[in-house]
Each structure stands twice: as C-alpha cells, then as structure tokens.
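Inspection log for the structure reproduced underneath, given as structure tokens.
Heads up, one of the protein chains got dropped from this complex, but the rest are sitting where they should.
Up next is chain A:
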Amino acid sequence: MRYILRQIAVTFTSFAFLYVLIGGLSFLVFPDPSHGGLRDFQVAERTLFMTVPKYVLLGRSVLDTPDPKVLIVGASNTAVGFIQKLIQSKLACGKVSNLAMGGANISEAAQIIDLVRETQSSPGAAPNTFVIGVWYGMFADSDIRFADPDRNRGESDLDIEKYRYGFYRRTANGPVAVLPSKWLDAGVMAIRPLLLVEKVAREARTGINLLLTGRRSAQRTEVEREAAVMSEQDKKKALEYWQESMGFKGAISETQFNLLRSTVASLLDSGERVVLVDLPIPSWHRDASPYQPGYEQKLQELSGQFKERSNFISISMSDLDGDLDYSDEVHAKRHLANVWSERLASVLSSFACQEKTNKPKVSSRAPEQATAASSDH
C-alpha cells in the first residue's frame, strides 16, 4: 500500500510541476489574452485561443466593460465582409467586435449572443448594439448543419468548445454550465497549459503544411481571393453544396427563423439595440438558389414585425450583388468588404451613436457608397 501511495504522490507532484511550468510558459508567450487581448475575434489565430469559437467562449470576458459596444455576429461572410478595424475607425461612440463564426447557423449566432450577455456583469453598462448578419445559408437546422463524423450530431463548434474542457456538461437539453461565468477567467487560467500544448500542436501542423505544400493552410490568401473568378462548374458545385448543407429540404428552416425572431425580440425587450443585416450574395447565386425567395419573404415579415421598435433597424445590401465582387458563392472580396463595412459603419453612426434615435425603421440601401462596389452592373 505504501508503495502505491508514494507512487501516486510522486506522479501527481511531477504532473503538477509540469503543468505549472507549462502554464507559466504560456504567460511568457501569450500574456493574458482575456483582458489584454485583441478585440477583433477574427484574428484568434494569433492568440492562445487559436480559433474563433474558442476565443468567443474563453476570451469573451474582454467584452465585460461598461463602454458602449457594437457586436457583430453571423457566419463566415459576416466575418469576412465586416472588417472590424475599418468599422471601428469610423465609429467613435463604441467598441466594435466581430464575433462572426464560420459555418454558423442562427442557433450558433444565438449562442454567441447568449454567451456575450452571460459574461457582461458591469453595473450601469451601456446597451450593446448587436449587428446580426444573415443570409439564407444560416437557416439550416443544427442536426443538418453540424453532422460531421467527429462530433455528436447537432453540436455546434461552440458546443464542442463548451464540453472540451469540462466547463459545461452534456445533457439531453444541450450544454449546462458547470463553471459559473464569473469564474470564467479562473477556469481559463487553469487550462492555459492545455491551450499552449494545443497551440504547439496546431503550429506543428501548420509547419508540416508549409513544408509539404508551401502554404500555411488550405485557405486562400486575400490576393488569391481578389483574383478568383468562379467557373460554371464551380457554380454548379456550390449550388449542390448548399443543397446538401440545407438538408435537401428545398426550403429554409422554420425553426431557425422562429429562433431569430425570438432572439431579436429578447434583445429588444431587454433594451439592447439590434441591426439586422440582410447580407447580399452574388446575383447568379441569388437567382439560382431555390431557398432565396422563401428567405426574402420571411425576412421581410420579420423586419416588418419589429419595425416600430426604436431600438431595431434592418438593412438590406442586396444591391451589392456583382458576381465578380465575390471570391466564391458567398464571400465578398476585399474591395467589396470595404464597401460593406463602410455602409454598416455609416448606419451604425446614425443608430448606435445616438442616445435616442429618430431613425428610419427600414433602410433599403445606405447612402452614397451603395453603387461603388457593383463592378459588373
């Protein structure tokens, strides 16, 4: 017995020593990401958190300040299209964060909103302005959207991060917090050694990619995206991909629309501001997709439902649909992203920056910049 107890003590002491050592090292390499970290969640790769879902979940305490905030949520086209730095430079009245997540559906966007609100405990904090970027591709049920073999069906990237370190536990009704949000930073502190080991593993993978392919990752660079032109074959494949991603149902999910409605209503009821952005896609895609007409109709209904609320505004940027302005079927090229960002900043400065707004309830297109991007029109 004494040999077993002694070995247990030695093993755990060695483990604790190593754990603390690596934890200490993580502070040298990546000093305190949660408070001193970047506000642009899209550059998560440069932080200890590595990915946007991890940064949003573990690094969100950076948003727990009393300043007015503009929080952009949505999918990858929101991430690419709304450039945090550009919008921030044109908006003096609040701090801008882009929390959009690749592959997000409405459920995941709602999860992001919940996580942010859960972490904000500063007394007397100014209301948030949530910018929700939507397009038809986000209205797929989670069971369909999140069905990769390496996850439990229906679990979003955020859910995976929630379970990964035991901060949440899995239940039949979804994740339930084990760690109260006020202990988030302490929890993150405790797992820093694991984050560093994971970071090293990811960097090693990047190094191997670089060695084998001459590229850091399979993702295209800005220059490559800017030069991209979709062939007819690419367009056909893209349409097939979205048919599959939407579950071959031929219609967008009613459940996801209802969730968007209830999320917006809940935000408005609690005094937050909401900017609902109908994101454009290239005209060929819009015209060929069987989902677009239903989506447009439902979004119009939803916008109409909230148009009387003074803390709500919806924007449509459907005029920015030039085929050549997109690097694929949904993602705006950099020059168009500048236009998207400027247009959003312009709307925000007249909406989020006013104490009391007497704004037009629905803005179909924003000012002067509208035509600048459409290169093939």
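Basically, contacts are C-beta pairs under 8 Å (C-beta built on N, C-alpha and C of every residue); 3 or more make two chains touch, one makes a residue touch a chain; residues count from 1.
One rule holds for everything that comes next: contacts and distances are computed from a predicted model.
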{"item": "Chain left out of the displayed complex - its UniProt protein name, from \"MBOAT family protein\", \"Glycosyl transferase family 2\", \"Imidazole glycerol phosphate synthase subunit HisH\" or \"Nitrite reductase large subunit\"", "value": "\"MBOAT family protein\""}
{"item": "Given A:V70, A:L91, A:V134 or A:I160, the one touching the chain that is not displayed", "value": "A:I160"}
{"item": "Selected residue (touches chain absent from view) among A:V43, A:L194 or A:A228", "value": "A:L194"}
{"item": "Residue ranges of chain A at the interface with the undisplayed chain", "value": "1, 3-4, 6-7, 10-11, 13-15, 17-19, 22, 149-152, 160, 163-165, 191, 193-194, 197-198, 201"}
